[in-house]
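The structure under discussion is supplied below as structure tokens; questions concerning it will follow.
Every protein chain except one is present and positioned as in the full complex.
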């Protein structure tokens, strides 16, 4: 029923600051909003990079410690190579190109789309304090900096996904 | 009540391609099915390796960046050693042996057991596209490649666990 669907809530916690792990939360929030499901994202720990104005356009990904990230020819990248200077930039630009080809927007644009569709973005107070971030440092669509207890109230009745 | 238990649903998202992080999702899905709980697994990002025919028998784990992974004598492995050639293979074979001793099957066999017990396996469309994977590249028990919106419909009313 339409009204029941309207009651459904999705609450996503983004805790990683890498480019690859930025996407799962954004994709799910966006898909939820397109289905009329209420969606909010709570950014905590390294996930704060996703909404930090100076960092959100420069998220990186690294093949280091991730045996799944392969060269274009499918060959894995051994750690002793993955740690070489330049490899993080190489992997990052590869992923950006793939995302672009598939028409997935970069983080700032994607989060703007989510906010425009009614998704709510919150920063975690504890980790914002740890990183000395105030609202001025954050993406303008962020609703506010909230504590864990406030977050739990927002998440009442929601399906919670921790990325 | 029996009927209520039948209504319970577990929906697991596997996003990692390492051998160690392949297990939590499989163990939970299998336990759920044994209790009569509906279970499905959605493989996304690096988790697609778990159901990619050419890769699923060769998942690796690495002590790099994971201070918890220790030598058999309990001593940690510093990163400058963990990155040496051969260390990933060494850690992988150690973990395989431990799993075998405890009678936990390797991924292909475990996923077959889960499918045989009625668990549903789905691949994420966005990341399958990114990795240029079609259904022909995937483990035969995979139901299909689905988008995020379809996934959210499958996950309606479920407890969702993102690994």
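Order of writing sets the labels: A and B. Residues in every chain begin at 1.
The definition used in the following text is that a residue touches a chain if its C-beta (ideal position, glycine included) is under 8 Å from a C-beta of that chain, and two chains touch if they have at least 3 such contacts.
Note that the coordinates shown come from a computational prediction; the quantities given were computed from them, not determined experimentally.
Only one of the listed residues, A:29, A:82, A:95 or A:111, touches the absent chain: A:82. For subunit A, the list of residues touching the undisplayed chain reads 13, 15-18, 44-46, 49, 59-62, 64-66, 82-85, 87-88, 126, 129-130, 147-149, 151-153, 155-156, 158-160, 162. On the side of subunit B, touch with the chain left out of the figure occurs at residues 8, 10, 20-21, 23-24, 27-28, 30-32, 34-35, 37, 64-69, 76, 78-80, 83, 98-99, 102, 104, 159-163.
Just so it is clear, only the chains that are shown with their structure count from here on.
Put simply, the C-alpha centre of subunit A and that of subunit B have 21 angstrom between them.
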